[in-house]
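As you look at this complex, bear in mind that one protein chain is not there, while each of the others sits in place.
Letters A and B mark the chains as written, and numbering starts fresh at 1 in each.
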Amino acid sequence: MKYNLSFLAIKTLLQRIIFISLCISAFIFFYNDAIAQGVKDSTSKLSFTINLSSLVSNGTRTVNVKAGRKENKKTIPVHNLKSPVNLYLNEVKEHDAVNGTGWISKLYLNNEGEGIFEFPSDFNKLTADLHAFTFIVKIVSDPVYENAEEEINIADAKINIEYAGADSVKTATATLLIWKENNYVPLPQAELKLCIKRTFNFLPFGEPGATTDSAGKITGELPLDIPGNANGTLTIAARLEDDETYGTAEVTKDVPWAVLPKVNPERGRTLWSPGDNAPLLLVISSVTIIVIIWGAIFYLVYLLFKIKRLGKAP
Amino acid sequence: MQEIKIEIKEKDAIKMLHQYNEDLLPGKFGRIGKAWTAFLFIVFLTGVYCYINQLKNGLIITGMRDFVFWGIYISNFVFFVAISLVGSLITAILYLLKVPWRAPLTRLSEIIAVAAIIFAGLIIIVDMGRPDRMLNMVLHGRIQSPIIWDVMVVFTYMTLSILLLYFPLLPGIAFCRDHLKGIPKWQQWMYRFLSLGWKNSPEQYKIVKKAITILSVMIIPVALCIHTVTSWLFASTYRPGWDSTNFGAYFVSGAFLVGSGGVVAGMYILRRFNPSYEEYLTNNHFDRMGKLLVLLAMVYAYFSINEYLIPAYKMKGEEAHHLNELFTGYYAPMFWSVQFFGMILPIIVLMFKKGRRPLPMFIMAVLVIVCAWFKRYLIVIPSMSFLPVQEIPEAWKHYSPTLQEWAITGGSLAGALLIITFFVRYFPIISVWEVADERGVSHDIIYKHLHESNEI
Partner (left out) sequence: MEEDNNKQDNKTNRKEFLQKTLLAGGVLAAGAAGLNNLTSCNKDSGEKVKVLTADGKLVEVDSNHLNKSHACCAAPTSEARFGVPGKKYVMVIDLSRCKHALKCQDACQRYHHLSGMNVWLKVFKMHDAENTAPYWLPKPCMHCDKPPCVKVCPVNATYKRDDGIVLVDNERCIGCRFCMAACPYSTRSFNWEKPEFISETEGATYSPETGFPQKKGTVEKCDFCPDMLRQGKLPHCVTACPNGVFYMGNLNEDSVSNGAETVRFSQLIKDKGGYRLNEILGTEPSVYYLPPVNRLFPFIDPETGKEKMEEEN
């Protein structure tokens, strides 16, 4: 009896579950498009993020825009945003041709949602007397991401780098100066990094975690055995990275101290070379074999013609 | 049996020649022959149809995937190359050794070789993902690649085999040209075209004999190359079961065995459907071939033991996994039946004189051929299933050929058999002048009277 009851209970429960799930699937089936559309619109508008950063490298300023949207707690790059983003300088958010505003460029983001605006040299000259920048990036005409915007304020920072030393000790010293009351003054206690420019990134040298002294200076010892470029020069850099106030600032300098780099070996005649660079012994032996065998084959074909000629003769 | 050439009187000799010519003239097929041809045609066309489908959809229609990326196309290729080696064995090696009973077998073995090597070339194209880019092998070929060696050596062997078939065939074609009556026009034209104006002159015979000698010497190294290079396609990799220095010899010995099996099977079928061949493919020939098969099977057994026993003694990591799969694992039933029926049983049966009679010989030959096909399967496929089986779908772990793949492979086998069948239908499958020569008819009589038939 007990068994029967529980069995019935399970049966009804199952029936209910099936019924409800059928209803849900029907609902999803018919309203799938509408739901998907709604969800997509609302979430992407809400979670759209733009990352704006500024880099000044040897006096040339670059603004980087990176757009993404949050989905399931992951930031996914915005793929192929069809409409461009607008980049403004100094607090003006609208592109207003009549009144003269600070709209500087229109950027099309690439597949990874990235766009780079590097100040052309003339642009750099124009901004030489500006010591505080406000960059604003805004998407205007996109139906999904409309009105997404981001703004950063960057103050001017300047770095000098010098090097000194002999054979056994080689040092580099960098000074960090910031614009304060119409003057460049040293900035102490800043995490200015000394590093060597490498293919992908900057290889730090000197004492790890060191900060600038009261004169805004930092000194580090260069490794003696570091390979540079083929001329024996090494590009060293001093970098202030992702600073809240100053963004990223860097300066580079070539120093004639490097160990010569390893050179890629010559393309030799190897088994893994292209066909025209095969090992000579292999080429010679195979050509010899082919010539002998096919020479004989052509002779045999000639014999066939000879038989035919004999056949024609009376 | 005719170790010493017996002087035959001219009159008898001429009579013999006439008799041979009459017996060995190709003729129309009977009902079974026609049904056989139709059957082969259907199988072949099914294969062609499936191949067209493969061209459209890609190799996805096969059972191959990233894990087991070579399947029965490749094992079938190896089988074809193997069986084609018989041409060089019977025609060249036995010729140079002056073995006195070889003459009636030469053309049969040579047409098997030609048919097999043609389809070896075709099946390897079937296996290619991009057959439309075949020309790249010429435009961008790399002499460092064993595939290029294989392509060159297959092409060379094909040319040599065709020449070795063609030169001794010239008198036969000429005879068909002049004596086959009531044949369609295209057939007349074919004989006329192929006979190169043969008129049985001693000069022409001299050239043919010279060519056969050159070819017999040349084809032996090329034949060894073709199967050795084919084995290198596997041996030049790092995979267990393939990474072997024994592979060339192992492949060649196996190839001689299956090729001889093919000739024996062909002999039996010819005799069975055309009793007049019994005079030429005698019980004695079966006996001799039986002894040869035992010898070849023993050589093959020797190399097989080398191939499996020494790695099994060491049981090196990956090698052990591979061998366990073969000896006791997934492939064990196939492995042991192939070893037993394809090698051990034929050795035992053919040791006895009674075992070397035509019928048991035929059964053993068929066993050898079928087992040889599956042996190639066991050489090619299990070597690809040793890797860490991770991150791949369950369905990829074990390879089983799809129906279409079987159809294409079956089509290639049918195609090769079709070539042989058509050859038997239109050309003399036993060379009259070589048989006469072997049986002691002097050259002068052959030159003079070969071209006659009884009606004249």
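The working rule: a residue touches a chain if its C-beta (ideal position, glycine included) is under 8 Å from a C-beta of that chain, and two chains touch if they have at least 3 such contacts.
As the structure is a computational prediction, the values presented were derived from the model and not from experiment.
Undergrad: Quick one: which of A:A230, A:I284 or A:V301 touches the chain that's been left out?
TA: A:A230
Undergrad: Would you mind spotting which of B:I90, B:V151, B:I381 or B:A414 touches the chain that isn't drawn?
TA: Per the contact definition at the top, the residue touching the missing chain is B:V151.
Undergrad: Thinking of the whole complex, not just what is shown, which of B:Q188, B:T237 or B:S400 touches the missing chain?
TA: Only one listed residue reaches the unshown chain, and that is B:T237.
Undergrad: Among A:K106, A:K217, A:R269 or A:K306, single out the residue that touches the unshown chain.
TA: Here the residue in touch with the unshown chain is A:K106.
Undergrad: Residue-wise, where is chain A in contact with the chain that is not depicted?
TA: The missing chain touches chain A at positions 79-80, 84, 89-90, 92, 97, 100-108, 110-112, 114-118, 120-123, 125-127, 129-130, 182, 195-196, 198-204, 223, 226-230, 261-264, 267, 270-275.
Undergrad: If you put the missing chain back, which residues of chain B would it touch?
TA: 57-60, 62, 64-66, 69-70, 127-131, 133-134, 136-137, 139-142, 144-148, 151, 233-234, 236-239, 242, 384, 387-388, 390-393, 396
Keep in mind that, in the parts below, only the chains that are shown with their structure count from here on.
Undergrad: Using CA atom averages as chain centres, what separation in Å is found between chain A and chain B?
TA: Here the centre of chain B sits 60 Å away from the centre of chain A.
Undergrad: Inside the complex, what are the residues of chain B that reach chain A?
TA: These residues of chain B touch chain A: 140-144, 149, 152, 156, 159-160, 163, 166-167, 170, 195-199, 201, 203-204, 207-208, 210-211, 214-215, 218, 222.
Undergrad: In the complex of these two chains, what residues of chain A are touching chain B?
TA: 271-275, 278-279, 282-283, 286, 290, 293-294, 296-297, 299-301, 303-304, 306-308, 310-312
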